[in-house]
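Below are the structure tokens for one structure; questions will follow.
Note that this complex is displayed minus one protein chain, with the remaining chains in position.
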Amino acid sequence: MSGQAALERLPGRSGWARPGPWLRIAALRASGIVGVLVVWAIVGQFGLVRPFLVPPLPAVVAQLGDDVVTGGFAISAASTLYRALAGFALACAIGIPVGILISRNRLVGWFVTPIVSVGFPTPTLAFLPIFMLWFGVFDLSKIVMTTFSTVFTVIAAADAGTRGVERHLVWSAESLGAKRTAVFFEVMLPAAMPQILTGLQVALPLALIVEVAAEMLMGGDGLGGRMLQAENYADSVGVYAGIIEIAVVGAIAVGGMARLRQRLLRWHVETAAR
Amino acid sequence: MSVPASSDGIAIEHLSFSYRSKMGAAVRALDDVSLTVPAGSFHALLGPSGCGKSTLLYCIGGFLGVNSGSIRTAKGIVAGPGPERGVVFQNFALFPWKTVRQNVLYGIGKRGTKGEEARARAQSFIDMVHLTGFEDSFPSQLSGGMQQRAALARTLAADPDILLMDEPFGALDAQTRRIMQEELLAIWRQTRKTVVFVTHDVAEAVYLADTISVMSARPGRIRQTIAAGFNRDPDPGVFKRPAFTELVEQIWQMVRAEVDQARGAVRA
Partner (left out) sequence: MIGTAIRYAPLLILAALWEAVTRLGIVPREMLPPLSTVFVAFVGMLRDGSLPANAAQSFLRGAAGLAAAIVVGFLLGAGMALRPRFHAVAGPLVQAFYPLPKTALVPLVMIWFGLGDMGKIVLIFLGCLLPVTLGTYNGIRGVDRVLVWSARSLGARPREILLEVMLPAALPQLLTGLRTATAFAFLLMVASELIIANNGLGYLIGSLGDNGAYPAMYAAIMTVIALGFFADRGFAALSAHLLRWRA
């Protein structure tokens, strides 16, 4: 008896259809997060851990609600996002042209490559005190820090992307009559897009990581600054709420980037429907 | 036999080409190659792997510079790529972010045709390769055979005098390959372009070509040029004709000799 036939023969509860496999899968997938929340609620309810270490779930939810209603979350989130995105955008504006130039110009390639290979894997956050020294402790230094930390990732991705363009694509365009600038904008750039976007998808979370760290060190009105303040006042409810708020901001940023990739790469093997 | 105006002969004289390998050594890919391809004829290049037949094609295409010698068409000496020498690659080289129609329109646009006239022209070539209905599909949504048809349509739509084809059916399964060979012949009989066709499949060369050049192993030289000519009448049974199979066997022995010589040279 084949497996399929066996399934069809199984008796269901009288009158009820057996829950399909999709329901079981959905339940499993939700169980992780639900499980965490349940454990958290139980821990708070029965005081299994000191409330300072793990504040009760209702208190954190109340804080979150408060932040949303008073607009505190919106203001802080906007502040953090603004600086992180500004730094990220600047890194793209500088990094993509530089990365492309590296792959096309020998001299530029020779000069910039070692700088990128030092900047890329190293904790550029260590430069934070220098930027505080040069630019103060307000928006400018945070944005510069974010740009500096992400630009190397973008350069490397743009370089790899343009280098990896299949030469037969370029040759086809040339033999169809395209001139140099046309070949660059109409063929090389679109062909390099997937890899460049992958680099951007790595750089954006990095921008947020650095921005949050910078806020914790320099203060200010962003989510990071507020969270560190909460810690200083031993306000663990505030810290937990802050983590959830930053996670939401992170999810928005990452999700937005993924959606952008989907739109720009509708033609790609990964996204095109077969 | 009269040849229509839009086809061009190729005269290659004493062509040599070398490049630097990854290790830095100079590799002589082509050594004093001379070849004449009459306008409107179908010429195949055969040879063992690595013999330089694709390199020769790329030189005619103008993608690789020559070290010595010259390649000449009716338009003059070949100095770079151009729409009068259209190319079809083994891996199709379609622009994956453009639809079939947009790909075909690309060369048309470069030639200066725009608007309704361009669309009509593109459509006629899409129909010619039997891709009607798939104009708005992306290459990633098409099978290998369909992608190759689209690549062919794109190249033909730019109205080249010469068609350079680099093992265009090599990535396709055997059945699709046979169908594409027949369709290519039909198109060639209709348009009578000059074709230079690189392949390692002897039967394919004998089926399609007027003349076949067998190349030696690296450094590539032309060993022999043989006339075929089975492509004149559209008879699907041609593969079984004794004259056909004899010629295939004869040429295969020539290629085999080149392969053996290359192996012997390696062992020595």
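Letters A and B mark the chains in the order given here, with residues in each chain numbered from 1 onward.
Here is the rule we go by: a residue touches a chain if its C-beta (ideal position, glycine included) is under 8 Å from a C-beta of that chain, and two chains touch if they have at least 3 such contacts.
Remember, predicted model here, so these are calculated numbers, not experimental data.
**Q** Where does the absent chain touch, in terms of which shown chains it meets?
**A** A
**Q** Using the touch definition from the top, which of A:L64, A:A77 or A:L128 touches the missing chain?
**A** Considering all chains, including the one not shown, the answer is A:L128.
**Q** Even though one chain is hidden, which residues of chain A still touch it in the full complex?
**A** 25, 28-33, 36, 52-53, 110-115, 117-118, 120-130, 132-134, 205, 208-213, 216-217, 223-224, 227-228, 230-231, 236, 239-240, 242-243, 246-247, 250-251, 253-255
By definition in this document, only the chains that are shown with their structure count from here on.
**Q** Could you please specify the touching residues of chain A with respect to chain B in the complex?
**A** Residues 166, 168-169, 171-178, 182, 186-187, 190-191, 193, 265-269, 272-274.
**Q** In their complex, what parts of chain B are in touch with chain A?
**A** 58, 61-63, 80-83, 85-87, 89, 91, 93, 95-98, 106-107, 110-111, 138-141, 151, 154-155, 158
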